[in-house]
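Just one protein chain is left out here, and the rest sit where they should.
As written, the chain order gives the labels A and B, with residue 1 at the start of each chain.
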Amino acid sequence: MGKRLDLTLRIWRQKNTNSSGEFVTYDLENVDVNASFLEMLDVLNEKLTLSGDEPVAFEHDCREGICGSCGAMVNGKAHGGEDKTTLCQLHMRHFKSGDVIVIEPFRAKALPVVKDLVVDRSALDRIIESGGYISVKTGSAPEANQILVKKDLADRAMDAASCIGCSACVAACPNASAMLFTSAKVVHLGSLPQGSTEAASRVINMVDEMKTNGFGNCSNEYLCEAACPKGIKVSNIAKMNQWYKQAMTNQPLSE
Amino acid sequence: MIKQYIQSQIGKKQLVAITGLALILFVMFHLSANLLLFLGPDYFNFFPELIHSTGIGLRVIESGLAAVFFLHIGLTVALVRQNRKARGQQYKSVDYSNRSIATRLMPYTGMILLLFLAIHINDFVLQDHSGVKSIVGGESLGLYGLVYNAFANPFRVGLYVLGVFSLGFHLSHGIQSVVQTLGYSHPKYTPIIKHMSRGLGVLVAVLFASIPFYFSYMNIVGCCYVS
Partner (left out) sequence: MSHKLNSKVPTGDIDKQWDSHRFNLKLINPSNRRKYRIIIVGTGLAGASAAASFAEMGYSVDVFCFQDSPRRAHSIAAQGGINAAKNYCNDGDSIYRLFHDTIKGGDFRARESNVYRLAQNSVNIIDQCVAQGVPFAREYGGHLANRSFGGAQVSRTFYAKGQTGQQLLLGAYSAMMKEVHRKRIRLHTKTEMLDLVLVDGKARGIITRHLETGKIEAHAAETVILATGGYSNVFFLSTNAKGCNVTATWRAHKKGAFFANPCFTQIHPTCIPVKGDYQSKLTLMSESLRNDGRVWVPKDKNDTRHPNDIPDAERYYYLEERYPSFGNLVPRDLASRNAKYVCDEGLGVGATGLAVYLDFADAIKRDGRSAIEQRYGNLFEIYERITGDDPYTQPMMIYPAVHYTMGGLWVDYNLMSTIPGLHVLGEANFSDHGANRLGASALMQGLSDGYFVAPYTVPDYLATTDLETVDTAHPEFVTAIQNCESRIEKLLSIKGDKTVDDFHRELGLIMWDKCGMSRSQSGLEEALDAVKNLEKEFWTRVNVPGSGEALNQSLEKAGRVADFFEFSKLKIQDALHRNESCGGHFREEYQSGDGEAVRDDANFRYVAAWELDPETGEEVLHKEPLEFPNAPLSTRSYK
């Protein structure tokens, strides 16, 4: 058993999308420092259930930092602000007894609150739907090693592809922009020879879809990069800007 | 295509960047011309007189500059309005402590600049360059004289220092932002550009600010060019 913490939690409670929410304060004692942040919320929810209250709704699934389900603003920082850490991988040893922890959902007009800390991120799926793919049908692929990919481009594609779609970038951006998310997919696919054929239409359509969904604009503050649990770089945004400009002026996209 | 580009999020931003870049170049030119003030009226007045002698050319340059300027502002206002709407319900607890101050203040430094520019144009552009306000020691020193007399007023000195520091702040974010928005990124050079952007912002502010201070000092000790 590890050390124990006594905490005060201020959690955003909201019944559904249409209702207005508010912060509710809970005291939680005896939290093990080895517990993860979500496990701490589990403990709270068990307590709430048995006392006849409704547990706090929060999204989660794999709890190992890869599915991208979890996320909330913890003390004003997306995922709690630890470097490259999702909320499920944030551990209570980063807090101390007596701390007041403020927990608020990710906020953006494009990501409306569903309940408590759960937000609707289907806008991100719609951005992918608008062009985040390579149009190859099952069965029509050539032999894999016929497509050679330069190692630096393969590495760039891999780094961009690490995005888990958690929306922390949107949450952390002062303008609720989805540029980091969108650029990660644009650069992942556009860096590869098999994805370059559609790269121009892809970047145009995906950028357009961002706006349709009501995301804000990039103001180059790079808070998205700081909040990203997978270390996606804003150089992807620069690359997307460049490709967008080239695509709109019918120039070939640079590498 | 052009319409789609202007309506798009990236297109707007890139136009802001391009117009911003043009304004940066203008500011650099303006600054170099300003530095001639230190060499005295003979050197400094050469430029304004040359420009005025072009007649219609001056009007073209001025309206071009104004168009760029208002495009820069107009598009920015459109972007900022979209950004304000994009959050929806505001955060109650957000921690922006790692946000750079220059970036955060962009819209505000921009607004101060706009005000400052109005005053600045009224002070130096709309005045008669050989009028009463240009007379120093009984002799008209042209635009140089206007500048000399303007900074006799410590209130104006303060106003100009505030104005040029807003400009410096604005540029310190703006220069690296232009590079990012137009899509240039390099693992080695991008961080250097960010530092340079900041450095350049400070340099521009300091150099511009040196002028009101210099003339304020000159007003106290007396102008050396007056016989």
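The definition used in the following text is that a residue touches a chain if its C-beta (ideal position, glycine included) is under 8 Å from a C-beta of that chain, and two chains touch if they have at least 3 such contacts.
Quantities reported herein were computed from a predicted structural model and do not represent experimental measurements.
Interface note: of A:81, A:105 or A:132, the residue touching the hidden chain in the full complex is A:132.
If you put the hidden chain back, the residue from A:7, A:87, A:164 or A:180 that touches it is A:164. Touch with the hidden chain on the side of subunit A covers residues 1-2, 15-16, 32, 34-36, 38-40, 42-43, 46, 48-50, 52-55, 57, 59-69, 85, 89, 91, 93, 114-115, 118, 120-122, 124-125, 128-130, 132-145, 147-151, 154, 157-158, 161-162, 164-165, 188-189, 192, 194-195.
Here is the rule we use: only the chains that are shown with their structure count from here on.
Partner subunit B is touched in their complex by these residues of subunit A: 10, 12, 23, 73, 75-77, 81, 102, 104, 107-110, 112-113, 174-177, 204, 207-208, 210-211, 214-221, 223, 226, 234-235, 237-245, 248. Of all residues in subunit B, only 1, 4-5, 8-14, 79, 82-83, 85-96, 98-100, 103-104, 106, 173, 176-177, 179-185, 187, 190 touch subunit A in the complex they form.
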